[in-house]
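Only one protein chain is missing; all other protein chains are in place.
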Amino acid sequence: MRRIVPMHAATLFVPALLLAAPVCRAQETPREIVDRVDRMLRGNSSRGDMVMEIATEHWTRSLEMRVWSLGTAYALVRVVAPPKEAGTATLKVNDEVWNYLPRVDRTIKVPPSLMMGSWMGSHFTNDDLVKESRMIDDYDIAIGFEGDREGVAVWEFVLTPKPAAAVVWGKVVEQVRKADLMPTWGRYYDERGNLERTMAFSDFRTFGSRLVPSVMTVRPADKPDERTTIRYRQLEFDVPLTPDFFSLRSLQERRAP
Amino acid sequence: MTNAAVRPRDSLPKTLRPGSRAWIFFLLSVRNVLRNARRSLLTAAAMTFGLAVLLWIRALTDGAHESWVTGAVRIGTGHVAIQAPGFARSGRLTDRLSAAQLDTAEAALRAPDVAPLIRAIAPRLEVSGLASSAEAAVPARIEAVDPAAEAVFSSLPASTVGGSFLAPGDRLAAYVGVGLARRLALGVGSRMVLTAQGASGDITGQLVRVVGTFQSGVPEIDEGLVYVPIATARAWLGTPAAATTLAVLLRSSYATERVARAVRRRLPSGIAVLAWQEAAPELASAVKIDDWSGYAFLAILYVIVALAILNAVLMSVLNRRREFGVLQALGLTARETGWVVFTEGVVLSAASGILGIVIGLSVTWLLWRHGMDFTALMGSGDITFSGALVSPVIVPVFRVQQVLFCLAATLVIGVVASLYPARAAGRIDVAEAMKFDR
Partner (left out) sequence: MIQGVWWRIAWRNLWRNRRRTLITASALAVGFFGAVLMVALDDGIAAEMVDNGTGVLTGQVQLHAREWRKERSLYATIGGDSGTDVAALLARVRAVSGVAAAAPRVWAGGLLSAGDRTEGVVLMGADFALERGVSRIFESFIAGGAPRERSKELAIGAELARKLAVRTGDVVVVVAPAADGSMGNDLFRISGIYRTGLQDLDGAFAAMPIATLQSLLALGPGRVHEVAVGLADPWAAAAAARATVASLGAAGHRDLEVAPWTVFSPQMNEYVALIKASNGLVVAIVFLFAIFGVANTSLMGTYERRREFAVVRALGVGPGGIARTVVYESVALGLLGLAAGAVITAPVMVWWHHTPLNLAWLFGDLEVAGALVRPVLRIEYGADGPILGAVGLLVTAVLAALYPAVRAARVPPADALAGR
């Protein structure tokens, strides 16, 4: 068993189909909608505080974290609470990942070949984190359903992987509210049509001037009692961050800047 | 007693030259042997039977060893592996053969003194990575191969459980072990993503579809090995026309030393040539140990044969006392009597030994040249030994070395078994001998 922490935080914390408010041109094709999001993401910087709760069959944990991100290439996450793990931090720059462990005051560079298993014990896998940012490149998007679900007007996008795309899912279905273009859920299927996991988005709040789902929950299909929930307490966009900030020194600092 | 030896002009020992005297004794010995057909045949039978069986055993033992070695090298890197010098230790993509180095190596393998000994050449790109499906992700050893070459080279393409092996021209295909397929919940046609570090250091993913699954019986192989086409891997990892190993399968493992030497001579020092004994030292040890215990076994059997021959020749001497007495009365010295007996023994042994070797070789070849089936002994199916698959059918291997060894053994036995009787013959007292009626 080789476990390590894979990180592509930007996309984790700023889900791909997240849209900022004003523009809702219902005439846009799905591809255009997603593409627009992507363009916005690339130049985007953010800083936030969040809580991650993980429930597995053996334990339950809750972590408070502070996160910074710049586009899809840079991310820094630091655990703030509980005290036992406070100071643990992860830095991602493109495809390289480092972990800082405050207890031993050491930084470990994570070798790419060991990018397996979950991040921080959660149900997010490396696949989710990497592939989110490339969803547009890897999937063909079509509208599977357009209409009302329980009184809410939604689209359900069906994403099918392109022929040579290096993704494991056979199909991904995402439901997005037409009114504010907020995602409500995502379902990941294997090629045979078995549901493997579900992502649910809820508690839509405005941070700064953007509307985001402040709660994201992942549930594995084969273990219904287990889940990982991320809850944003605070999220700022367009903060003054440069790539220099995402350095090993920042990783090791114990104080939050 | 015939008058073979009693010719007037030859009967006076002192006037004869040594050369022709020796010839006479030889003739005498041969005729003695032929005269008492039954006795000679019985004596010969022991030697003939013994040597035929010994050769059969030796051919099968060598065949078994060959089968172990072949089984192991077909799953591994062949009898001879050509690699970049650091690769055997590091296993990293950075230690690979460039396109130019590959060309040089392949040219060296086409040389006339080497090419006829080669059965198959398989280029491979080997990396460690991750195999993932919607179900799970597991570490895997990824072997990128040339489907056509690999089908000949390795035994795994034939160990298919579902689907089929990679076909030439396949691009996004993978051939995986049943253990891996089970852990990732893969069937034929399932999608799988392989992740590994490419030549530039970046992690990259590659989509493949399972076209077949195999079972080798070795858990590490069944749970951790993925075959993909080498063209796909080269594009994926950014290593055009490169390979980490050029594996060579020979027609016989006994040619390994020679081929390795010949190839090494032709290649620059930046390319390493490894013989299978270096890649699988435990197997080399096992074969050697088995060989030695086999020789110990044969030695014991030879001793038994020698004792049987000794007995037979001695008996024949003790029953011909009158005959020797008469010969000595006619002028044969005690020493010469001894020589006659000695020559009889050696001639008989040599003749029957050679016959035994011929019979052994022919019978083994005729009946079992396609292999002897040991399934009854080995239970059902293949077993693994030192990580190699051993099939229960063993094809005998005939080596000149072994035949020469048997010939030498025949002579030695003949000589040793005739010495004592010769001495006994020499000690026959003429007067006493006349008391006997034979």
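In order of appearance the chains are A and B, and numbering begins at 1 in each one.
We take it that contacts are C-beta pairs under 8 Å (C-beta built on N, C-alpha and C of every residue); 3 or more make two chains touch, one makes a residue touch a chain.
The model shown is predicted, which means the values in this text are computed figures rather than measured ones.
Q: Can you say which of B:Ser164, B:Asn319 or B:Gln401 touches the chain missing from this structure?
A: Once the missing chain is taken into account, the touching residue is B:Asn319.
Q: Among B:Ala107, B:Ala167 or B:Val303, which residue is in touch with the absent chain?
A: Answering carefully, the residue with contact to the hidden chain is B:Val303.
Q: Which residue, A:Ala81, A:Leu101 or A:Ile143, contacts the hidden chain when the whole complex is considered?
A: Per the contact definition at the top, the residue touching the missing chain is A:Leu101.
Q: Name, in rising order, the residues on subunit A that touch the hidden chain in the full complex.
A: Residues touching the hidden chain, for subunit A, are 1-5, 54, 56, 58-61, 84-85, 88, 99, 101, 103-104, 106, 108-111, 114, 117, 120-121.
Q: Extract the touching residues of subunit B with respect to the undisplayed chain.
A: Counting over the whole complex, subunit B touches the hidden chain at residues 38-39, 42-43, 45-46, 49-50, 53, 57, 281-282, 284-286, 288-290, 292-293, 296-297, 300-301, 303-305, 307-308, 310-312, 314-316, 318-319, 377-379, 383-385, 437.
We take it that only the chains that are shown with their structure count from here on.
Q: Based only on mean CA positions, could you tell me how far subunit A sits from subunit B in angstrom?
A: That gives a centre separation of 61 Å.
Q: Of all residues in subunit B, which touch subunit A in the complex?
A: That would be residues 128-130, 132-135, 137-139, 172, 185, 190-197, 202-207 of subunit B.
Q: In their complex, what parts of subunit A are in touch with subunit B?
A: 2, 95, 112-113, 115-117, 125-127, 161, 164-170, 188-192, 194, 196
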